[in-house]
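Only one protein chain is missing; all other protein chains are in place.
Let's turn to chain A:
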Amino acid sequence: MSDYNFAYLDEQTKRMIRRALLKALAIPGYQVPFASREMPMPYGWGTGGVQVTAACLTPHDRLKVIDQGADDTTNAVSIRRFFQRTAGVEVTERTAEATVIQTRHRIPEHPLTEGQILVYQVPIPEPLRFLEPRETETRKMHELEEYGLMHVKLYEDIARHGEIATSYAYPVRVEGRYVMDPSPIPKFDNPKLAGNPAIQLFGAGRESRIYALPPYSDVVSLDFEDHPFVASKADHDCDLCGAGSSYLDEVITDDRGSRMFVCSDTDFCNSRQAEGHRGRLSTEAA
């Protein structure tokens, strides 16, 4: 029972996934149905991303796995271990050194480069799902480029709240054609989707869909001329490395309202601290 194929999936399955990936890259933003397999981790926990990563990995790859931007969150640890066990590939926490990065909910702060692959775990691949629950309908809407409903939703947000009240999984339009769900990344990360030199692959296991952004794709976050898209983050600097431009997690530190803000990207934060950057709450022992 211990001798699974390299990266767990059998070669036929990998070939099927690679075909779906190629199709997805050829039609950026289009959701390609694929014969998702039952993986030894639960649906909704990254089975799509894991299958895409398994289909991409070669023995010479160096893999990084993050969840919420961090390498040491439990599910990231679990997925990294899965590939260490089944593929024996080298792993790293350094964004710049990785050839394949599997991520949940974040795009790393460190700019990606050509030759890198970023694999997103996707829970609900259909950007129109919460406007129209039926797959048969949403597929038709994509076919007909019928995206009016999405604009109405964004408009209603503005009418009610004065701004577009979507803060993550913010819909984008790819190459002027398909509206795409960028997975639940904060909208802060949306600008990094566009013109990215890396290959970006999206895997939704439970929903059996794969989609992709080839390098340097044109990706536009939906907005209106008088209400342009704004990438937002907490209005603070990182309390550990002092970075002012990275996405921050808010950590509650006591029950009297104290809190600190730290980079959600742990590799970015650690690298800055190693370079000597300090934040408000840095311990000088480091």
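Remarks
Here is the rule we go by: a contact is a pair of C-beta atoms (placed from the backbone, for glycine too) under 8 Å apart; a residue touches a chain by one contact, two chains touch by 3 or more; residues count from 1.
Here is the rule we use: contacts and distances are computed from a predicted model.
Its record in UniProt calls the unshown chain "Carbon-phosphorus lyase complex subunit PhnI", which is the match among "Murein hydrolase (TIGR00659 family)", "Carbon-phosphorus lyase complex subunit PhnI", "GMC family oxidoreductase" or "ABC transporter domain-containing protein".
The chain not shown here is touched by just one of A:Glu38, A:Asp226, A:Asp255 or A:Glu275, and that residue is A:Glu38. Among A:Leu22, A:Leu149 or A:Ala165, only A:Ala165 touches the chain that is left out of the view. The chain not displayed touches chain A at residues 4, 10, 33-40, 42-45, 47, 67-70, 72-78, 104-106, 123, 134-136, 161-163, 165, 167-169, 184-188, 206, 208-209, 232-234, 240, 247-251, 253, 260, 262, 264, 281.
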